[in-house]
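The complex appears here minus one protein chain, its other protein chains still in place.
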Amino acid sequence: MNERKALDTAKIEQIQRDRKEAHKFFTDKSKVYRIFTELEEKTFQDGSLSKKHKELIAVGISLVNSCESCLEWHIKQALDAGATLEEVIEALEVGLEMGIGPTTVTNRFAMKVLKHYLGDNI
Amino acid sequence: MNERKALDTAKIEQIQRDRKEAHKFFTDKSKVYRIFTELEEKTFQDGSLSKKHKELIAVGISLVNSCESCLEWHIKQALDAGATLEEVIEALEVGLEMGIGPTTVTNRFAMKVLKHYLGDNI
Amino acid sequence: MNERKALDTAKIEQIQRDRKEAHKFFTDKSKVYRIFTELEEKTFQDGSLSKKHKELIAVGISLVNSCESCLEWHIKQALDAGATLEEVIEALEVGLEMGIGPTTVTNRFAMKVLKHYLGDNI
Amino acid sequence: MNERKALDTAKIEQIQRDRKEAHKFFTDKSKVYRIFTELEEKTFQDGSLSKKHKELIAVGISLVNSCESCLEWHIKQALDAGATLEEVIEALEVGLEMGIGPTTVTNRFAMKVLKHYLGDNI
Amino acid sequence: MNERKALDTAKIEQIQRDRKEAHKFFTDKSKVYRIFTELEEKTFQDGSLSKKHKELIAVGISLVNSCESCLEWHIKQALDAGATLEEVIEALEVGLEMGIGPTTVTNRFAMKVLKHYLGDNI
Partner (left out) sequence: MNERKALDTAKIEQIQRDRKEAHKFFTDKSKVYRIFTELEEKTFQDGSLSKKHKELIAVGISLVNSCESCLEWHIKQALDAGATLEEVIEALEVGLEMGIGPTTVTNRFAMKVLKHYLGDNI
């Protein structure tokens, strides 16, 4: 059990390191990437919708896209912006409704991210 | 111009008729579809997230999935649940950020749906 | 009603004409396409699985891929190979279970194809 | 060689454990997930199509969806329902015909699952 | 035959009008879209790769994405940048190799675009 927990943590930390390293690499080498960074920043600013609700939209899309790294990022951003566990679960439910089969697989990683940030006893 | 407007309206109305006819067909013939209907209903009920914010998540996913009929449905549901034009646009922006190229194409239909329900002068 | 039926038939017939015209065009111009034609033929021959069951697999995949033309082709092939309406419906159910949201939309066209080939009163 | 075999087994066993843990988590927390469980169960019951042929449809879809966990599950279910190695291979062939490039990658994991359940000498 | 040709032309012209109308709508309403416009422009400038070869990459991706409007745009851009019919066909072949089934369907529209811009007797 503890060994599995360590594996899950290692996977999440590897995603975080890879993200950081690639961000530096492409910021240095690609002007298109640099514009994307600005686009991303503007997308998730508070607007008519709050950052929290925008991040929950992104959580639903990440699930449908089977993108584990996106899930790791947007669940964390949603939590930091004040989303509760229940709100994240309901965003995942919308994703499940719209892409059933494969989303139940990607949901497993969403669970791990939630436990990583909110503790195992949620 | 009037002819084009008529074409857009005809397309939206055909989506609505097809949806209704197929709903009747599969409700009659498929027990799996009947369970899906229940699943869909439960997904979009008010919960920790309001129906409005759930529908906006679905708008973002519909865009990334390039699903015009889904867009027609979830934009209408979001508007009926109180979403403003600006909120729908921002949900579409999150979708655009997460699936750029093709989403700019599908966004064209999102615009038509918004004009269909909110008027051409928005 | 008759007008809508005519529209559905026109759409199916356009798919059939486009398929034929493009088949001629790419057979003439692309050696890769010609090899694909052979690959396709070998895939759907009777083997350990009968052609009927292979076509039903293709029906499920077509639904998940939101590919209306593929649905039109593989439903027809499945029917010609002896599949019943009930068997096609169950193949569509597997597709729905594995990719819900958009599949309920694409299912509408599957219904039209079934009515086109089996009559409106199925 | 033995080390690689151990890695493949470890990956398959991790998929199985993750599936079980997430099933418990979402069954507890999500009413939408609970309805999905019922939907899944009904989908794969014997009907006009046998469970075996339904699982083979799911194998083809899993390949096209690049979903390794889905492949692990549905190949096992197909084998348990009486499918032969040759029948699974032919279901994978239909998937390959309908989504070539990426499916040849996911096919590698399908091979590992087959060797895991049928032995290395198949 | 002439009637079908007129239908194909009408479809292509509708794509062009929709693109223009939506571009105006989202440029007006969405800052994220405005940044995307800049990102798009920078992506396709001559660089280490010529605009022609970049557009041919986009043709391959458009095929795999089943995006007809993208195909219409990028085939036209590639032709304008000096690509020959044979080069476009070979870019489509790479797309076909990497996503067979549905790409053979979307290829039909690629053919229509080529005939639209290069004449029916290519």
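Residue numbering begins at 1 within each chain, and the chains themselves are lettered A, B, C, D and E in the order written.
Rule of thumb we're sticking to: a residue touches a chain if its C-beta (ideal position, glycine included) is under 8 Å from a C-beta of that chain, and two chains touch if they have at least 3 such contacts.
In this text the structure is predicted, and so the values were computed from the model without any measurement.
Peer 1: Which positions on chain E touch the chain that was left off?
Peer 2: 39-40, 43-44, 47-49, 53-54, 56-62, 64-65, 70, 84, 86-87, 89-91, 93-99
Peer 1: What chain C residues would touch the chain not displayed?
Peer 2: 31-32, 35-36, 38-39, 42-43
Peer 1: List the residues of chain D that touch the chain left out of this view.
Peer 2: 4, 7, 66, 89, 92-93, 96-97, 100-102, 104-105, 107-108, 111
The rule is simple: only the chains that are shown with their structure count from here on.
Peer 1: Fitting on CA atoms only, what is the rotation between the copies chain A and chain C? Please report it in degrees, nearest 5.
Peer 2: 180
Peer 1: Would you mind working out whether chain B and chain C touch using mostly the same residue numbers, over half shared, or mostly different ones?
Peer 2: Different, since most residue numbers here occur in only one copy.
Peer 1: If I rank A-E and B-E by number of C-beta contact pairs, which comes first?
Peer 2: B-E
Peer 1: Based on mean C-alpha positions, I'd like to know which chain lies farthest from chain B.
Peer 2: Result for max centroid distance from chain B is chain D.
Peer 1: Where does chain E touch two or more other chains at once, residue-wise?
Peer 2: Residues 32, 36, 39, 66, 96-97, 100-102 of chain E each touch two or more of the other chains.
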